[in-house]
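Handing you a structure now.
Note that one protein chain of the assembly has been removed; the remaining protein chains are unaltered in position.
In order of appearance the chains are A, B and C, and numbering begins at 1 in each one.
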């Protein structure tokens, strides 16, 4: 008899207005089980809710704890071929222990000791790195082949955002004398669930020439000038050709928005709330086909209105302190803390000065989400609660 | 202590080249558990395989068995508000007993008794109906409101394909004296996993005027003429404005392709293999944002080359008989049989005359898949095995 | 001295608020002439009017006269390599005697005697044929090479619309015992002015096999089924893959719209005014990159509201009779009559029964325009006068 891999027992009663359980009805349900069938009428509440009601929970991870464990792993667990990366992923408490921050997004702290390299590989998963602290480690993102000539060494410093579209070879190397931590974001859960993943090993080692850290990547030299595109670049890939969005640019853009607001010209999302989206200069669209990334700045003393959105987000506090609310939960957050916002849960922020009480004290939040998936499929909705 | 909803126990050893399990390493893993973290290096084989390796199995459902159970349900289980539809879904044996034919696709037999109606509702899930047998039942698909004026009664007959993009109100009514069965295809699993679902009830009953079955729907009168679009239609929705793709057109297109091939002019996918894709006449693209639908005809005696593709498909045998191979499994199939093709599993067909040995004897296969999701996100691959 | 090819004399006075003409000012204008310069302030009224004010006139050409002259040319002027086509173009009376119906559009009557062929060539100009009377002549449109295998014989009958995107080889052949006339529409003036034209000769003669008239072209067998696209067709060209839009389909679509209106369901542009646009089934967009084509039916006794539009149109009366108004001019029109609507001139129609006073008596108008040019460049506007 063909049957479910896991034993399954259908219940003959469920929805309102269903008939009494008679022997005939029981027999019908046993027939469903034998034929590997499940009726809609017992499942519709779970399958077709009035609005998204996430299987995931909201949760906060403290950066201090992550960093401590990552450092311990740096001393205990080698990085190399097979394991590929010393990356430790956020596992949403309600997703069965899987390393999934949300049903679609992966978020991990990655840690590299002085002199260490993570070997070259490529995968269909779209990825990025965001640096909350430290500097000097670089990543090496290649084109469509594992050749040295095709690679581009990209330095990483605090505040930098480094996207890497799927199927480009890449490795990492720490050329400094200090360990370094950063976060990785990928669409691993989305591709795992929808089953679209491809993976390939590259070279096991980088050349000495490749280990020299440049000041700027070649991608920045070609694509890092506002509103200008190189005539020499002709071929198109689905992701951004700009491989490092340096913090100095991001910070300047946010400062400019708040300055415009102060001058009475708008420019912000709402009072005291500046925000930029990392964009592909080739298309103006999202930086990766499945991942949106943004930096939000909430000026000192300002608060944002709760917003709901189809799909999930992961946030990391880049700077400042304040209070974050997701659904009914609130946390006081500090630099590096990470939290997730499940689908359709309202999220809002309030910037509050911490102990040092500086004059600036804005709350800076890095955010990434799966919104491009839903926008591409005409499934995206957003709602501002008032 | 914050912890996983379900008890989770991480294993300190996994990938090759991992260190011996020392107390320090054990402590590290217990620290991961406490902080809701999971290392990549123990999971990478599952998360990042060389190519998609589906959690789903291939499986065949016999139409005869489905139809018998559906008929029994027709006599035992009422259809109405709450349960909404008398739909009985294929549940892949390897997906935990959930009513998911594949990780992204829902396929169900729906059954309506003479005079019965299924109540009006709408949902973000994209849907279609395909009719393998019977006729006379119609579906009533509305626009963006539950008003009678906005609805369009669409008749259903054998071979007809009826798409219905998300968020349109719709109901069903059987105006004949015979029960009728058809299959429903939706992206329920995809939206359930990615958490994008919205649902709303419509009116509880249709008007008597709405219960008169027309020969052709209004959508066909406006959009059912090849290469012609009405100037009166201005607003765009994400799905096809054509609500019934009648079998007579589909059959004629397939006959034409085989006639072109016989005349030496190509026209087929490969020798003896004609195929059409249902297209949105407003864009030329897929008929639904998340679902592709096609009809394949394998001429008598012909066989197709195995093809692999990112994402999954569900097939229903519309006519003829033959042998179907998915991966290492083969079945002799007959009218109405349904089977699934998991991601990256090779699928091929051979048309073989059954007992009656008629002169025609082509094998006609209706297929739907999740390919538009992957194409929109630049994740689609296909490979012809030779 | 460098100077204008044609003697040019600039006038030193023009716009209001200009200074008196002094010797210094005269000297300035003579300096402009010498340096090949022209000031804006004397030309702005012509160059930048409040709205388009066409250099072209509206004009009506009577089909009877055109046909008579074309027939005379059929007996006096051979068709062959060099002259290429026996096509006689409408020359707008205000465009300097050039064979331009409007500043962007070419319209000509083409005439082929029994047994005659027009030789194969291709050009970047986008083209179509529309058949107002007669049948049996066919056109032979190829792909990207002048080989027999790539050609597709397309029959032509009354009411058929045959698009042919630029740079496809094509020839014509009259296999019947009667002469035949049709109209050609091209973007010759647009490409002549903007200087984008390429042209290449093909073969001088067709093969005997190619001279057999088919009932349907291969393009119709592949692409002539509503909402269905062949899986075998993979490469994309800028124009429609459907090479004949048969009258039976166009007529059915118009009848359906009027039937929907009578049933109280809208479907028409305005009361009594049905209209279809010829569309590319691969994209849903216009049938040619620079030319829009439509068929309008004004039911007997109905009248349309005046409409203005950026860009120009050419109309041909396909059937019926009535009154046409363009700007301040009105004509009573009959089958085959052609007229032009310059940019931003209001156009409207009234269907009136002629002598025979039949029950049908709708006024059928074929129209083509340059609207896709302006839509592609975000320059298109339309306005309904009330």
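Keep this in mind: a residue touches a chain if its C-beta (ideal position, glycine included) is under 8 Å from a C-beta of that chain, and two chains touch if they have at least 3 such contacts.
Model, not experiment: these values are computed from the prediction.
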(message) Using the touch definition given at the top, which of the shown chains does the missing chain touch?
(response) A, C
(request) Decide which residue listed in C:161, C:223, C:344 or C:366 touches the omitted chain of the complex. (result) C:344
(message) Going by the contact rule already stated, which one of A:280, A:325 or A:369 would touch the omitted chain in the full complex?
(response) A:280
(request) Quick one: say which of C:43, C:204, C:360 or C:385 touches the chain that got left out. (result) C:43
(request) Determine and list the chain A residues touching the chain excluded from the picture. (result) 218, 221-232, 240, 242, 245, 249-250, 252-253, 256-257, 259-260, 265-269, 275-284, 287, 294
(request) In the full complex, which bits of chain C touch the chain not displayed? Write them out. (result) 2-6, 8, 15-19, 22, 24-25, 28, 31-32, 35-44, 46-57, 59, 61, 65-66, 69, 72-73, 76-78, 80-94, 96-99, 103-104, 108, 123-125, 166, 188, 190-200, 238, 289-290, 310-312, 342-344, 370, 372-374, 376-379, 381
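To be clear about the criterion, only the chains that are shown with their structure count from here on.
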(request) Work through the pairs of chains, note which ones touch, and then classify the graph as line, ring, star, complete or other. (result) line
(request) Would you kindly state whether over half or under half of the residue numbers at the chain B/chain C interface are used by both copies, giving same or different? (result) same
(request) Return the distance between the CA-based centres of chain A and chain B, expressed in whole Å. (result) 30
(request) Averaged over CA atoms, how far is the centre of chain A from the centre of chain C? Could you give it in whole Å? (result) 53
(request) Mind checking the centre-to-centre distance between chain B and chain C? Centres are C-alpha means, answer in whole Å. (result) 43
(request) List, in ascending order, every residue of chain C touching at least 2 other chains. (result) none
